Structures are given as C-alpha cells and as structure tokens.
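The structure under discussion appears below in the form of structure tokens.
Omission of a single protein chain aside, the complex is shown with its protein chains in their original locations.
The block that comes next holds subunit A.
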Amino acid sequence: MSEAALLTMTGIVKEFPGVRALDGVDLDVRAGEVHCLLGQNGAGKSTLIRVLTGAHQPDAGAIQIDGEDVQLNSPTAAIDRGIAAIYQELDLVPGLSVAENIFLGHEPSTFGFSRRHEAALRAREILEGLGHGEIPVRREVGSLPAAGQQVVSMARALSRDARLIVMDEPSAVLDPEEVANLFRVIKGLTERGVAVVYISHRLEEIREIGDRVTVLKDGATVATGLDARETPTQELIRLMTGRSIEYVFPPRAEILSTAPVVLSVEGLSRPGEFAEISFDVRAGEIVGFAGLVGSGRSEVLETVYGARRAATGSVHVDGKRLKPGRVQSAVKAGVGLAPEERKSQALLMDEAVFKNITVSSMERFASVGFLNRTAERQVATQLAESLDVRPPGVDRPVRNLSGGNQQKVVLARWLLRDCRVLLLDEPTRGVDVGARSEIYALVRKLAASGVAIVLVSSEVEEVLGLADRVVVLREGQAVHTGPAQDIDEHQVLDLVMEGSSV
C-alpha cells in the first residue's frame, strides 16, 4: 500500500429536488488498499458511488485522480479513468457467455468481426489471475451461481484495466465459504495495486478485509482514515448512528405450556429442498430458523404459506389442515407472510401506503365490490401510527419509504387481517441499525398479543436474540431444535457448517 492518494474526493455535494443527498463528503483512497465505506441506509453511500462512477454529477466539490483534477461526466469517463463498480444487482447479460460479458463494449475485433478465440483466451487469463480458472469462459453467465457471476463482474472490471473497484455489499448474496473466496480475490487485487472501495453492513468483514474506514452519516463524512482493525465496534456504531447502542432485543415472555398450538407442521418435504420438517408454534411463541443460504430456510416458510406445494407432509392452523400449494387457503386461515424480497414479493412500490396495507383485506372495506376509501384510509392511518411508520401519512407511495418503514407496512397488512400466524423471512434485511430494534420490539409485541410467529434469518444473532425456540437447518434437514437460551452463536455456526466447512 502506498501513502499517495489514488483518488481524492473533497467537499462533494449532490442535491436532488428536495433532498441534499450528499452534503460535503470527503474520501481519499490509496492504491492497493481496501477502503471500507460505512453508514446506515440513506447515509449517502449509494449516491457517492454514483458520483464516483460518473452516473451522477456533483453540484459542488472536487475529484482528483493521481493528484489531477478530473470531471467524471459519464460512466464512460469513469471507466476511462480506471474506475469500475460491482453492484449488488449484477449488471451482466445473462444470455451471453462469460467471455462475451467480460469484454462487453470492448470486444477484441477486426473490422467489426469479434475475435472470439482471443477473447476466450484473454478471459481465461483474467479469471485465472483472480484464482477462478475453473469458470468455463464459454458458459452462459445466467447459469452461473451468484458467486461466479460476481467473479465475472470483477474480471470485466480488470479487463478494462480498472485501478479502483467499488464493491457494493458484495457478500450479501454469498455463503460464508464463498465470502472467504471473495476475500482471497480481493487480496489478490490489492497486491497488484488495485484499490477497492468496500461497502458492507457486516462489521466482522470489515475487520477481516479492510485497511481503513470512512464513516458517512446524513450525507457527510463524519470520520475518515480510521483503522479498520483497531477501531472499536462501539465507536463505529456511535459514529454511524450518533449513539452507541447495538441491537436491543426485547425480553422474552414466558410461553405457557397450556397456550394452544396455533401452527402445526408435520413431516413437510420437498425433494431437493428440504425433508421431514416438523414443528409446532404456540400462541405467543416465536420460533426461529437458522441456516445458511440454500439450507432450505426460506423454502420451508414459503411451503408452509402454500406459495410452494409440499410433496409430503401437512400444515395445520388451529387444527384445520391447509390445502397444500394454495396461498388463499393459508391467508383465509389467518397466515401472513412477510417475504424475503420485500420489493419484488410483497409491496406494490408505486401504490400508496394505505393500498399496500389493505390489499389483503379488501373485502372488509367493500360492499358489492365498491371500496370505501375513507374507511380504508382511516384504518390504515391508525395502523401506520401505531407502528410508527415514518414519515406519517398513508398516501405517499411505498417507494419513498425506507426499508424499515416498508417492513412495517408489510406487517401492518397482516395485522389488519388479525393474523393467527405470521411468517417472517429476513425481517430486517435492508433495515438500518436504528430501525432494527424497533422491528424486533414490534415482532415481540405481536407475539405477546397471541400471534404465532415463525422467523427466518441469515443472522444467527437475530434468531437467537428474538426467538423463543430455534430450529437449525443444514442442507434441508433440521439438525437441532430447542430453546434459544440453551444454545449460543458458536454452537449454531458449528451445526450449520459441520461437514460443509472441511
């Protein structure tokens, strides 16, 4: 790592109508370092990346590369300066081959005819340089797993001689094993003098891979050049939030053994996904599922809900059997699902908050098909207020709400139906640190009101902190079931990784 700055951004300001997204951001990145960008959702990380990659033009401030003032007027200008970005949603063309994707836009060619053989050779060379020579360069990118696609994205950046690569939460789609792989690739890059700007919500990753940290809050740099390994967690959280708390889990209530079993799942199986899953959830109880990506956690939840059809096994709610593979049957019996992909599976992003809340209970507001919008709005407003959805007002489109508040809207939808069973899939994904504790408190409050809750989360801490009982899944099998207090994070990780980590 050299001491001279490769990139210096000073006093960057970016305004959108009505919002000052960036309000004086400073960032300096050295060649060969991993520079971590920390900040809550809405702190301005994404906007800063867009400015850096030429997608947005800053309203004020200066950008220097190698000490020379530059204007990044367009994505092409940024690429020409050696800046590349790897986004969460990978921007690859799924129908083209690995090599074609790597050289997309600058294919080796003669008079417009692409030299496919040369492209394949060079692609293989770059992939080998990244330690992933095993990826077949003629394979369609769409058929690669997420981790493989990410490597192709990086290869594409390198094919353009990128000197600075921005990675926006690259580990979000990866398993721990794949993350370890990613880190090896990043180390290889930095050894060649490439600088990496690394965005992640996971502090342990930053400790492992990062060199220096810049913290953003409300569109401004609050700290820069912090040591990624030495800076205490409390300090980083304090900088990000302006207060120093970690997640607060609400105290558990005692579940009486006389409380009725609301949800009963028996011998549920789907070949290739999970097998013989059985569990009961009593009124007021929270049962948490822990497991890796691909362990079948979400699939179990969606099968209980009827969004997937069970091959064998049964689901009973209040003693009545649900029709397999029928969402309506589950909804009618009082089951609600807050799915993992809120934006694509739960919300009508352009519709008003109140319409999103009432969408599953429309009959309540309708007489012979005509909707009583005043009543809809009134009830939705009450719910939104009681869940503290911010900003208040149920008429704005859900799109304009933050992740945490969008999640509250989804919960409100099922509250309105007086749900008996609530299935929560990654309830705090994309929810910032401050709002998490609120969601946790809300979930516990729901349970206290007699709802049976099933929680699925990739964060072990969340499952252990929030649930009363824990089911640990590994490769579609329940390997452990028991009270949450009797097991700790290390034991859970041991269980889920056993066999797969050696």
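Convention: a contact is a pair of C-beta atoms (placed from the backbone, for glycine too) under 8 Å apart; a residue touches a chain by one contact, two chains touch by 3 or more; residues count from 1.
By definition in this document, contacts and distances are computed from a predicted model.
Undergrad: One chain is missing here; what is its name in UniProt, given the choices "ABC transporter permease", "Sulfate adenylyltransferase subunit 2", "Peptidase" or "NADH-quinone oxidoreductase subunit L"?
TA: Checked against "ABC transporter permease", "Sulfate adenylyltransferase subunit 2", "Peptidase" or "NADH-quinone oxidoreductase subunit L": the hidden chain maps to "ABC transporter permease".
Undergrad: Who touches the missing chain here, A:V222, A:A311 or A:V359?
TA: Final answer for the missing-chain contact: A:V359.
Undergrad: Using the document's definition of touch, tell me which of A:P397, A:G434 or A:G450 contacts the absent chain.
TA: A:P397
Undergrad: Determine which one of A:A60, A:V93 or A:L348 touches the chain that has been left out.
TA: A:L348
Undergrad: Which of A:A55, A:V327, A:A441 or A:V479 sits in contact with the chain that's absent?
TA: Missing-chain contact among the listed residues: A:V327.
Undergrad: For subunit A, which residues reach the chain that was dropped from this view?
TA: 16-18, 305, 307, 327-328, 331-332, 337, 339, 344-352, 355, 359-360, 362-363, 366, 369-371, 373, 395-397, 400, 413
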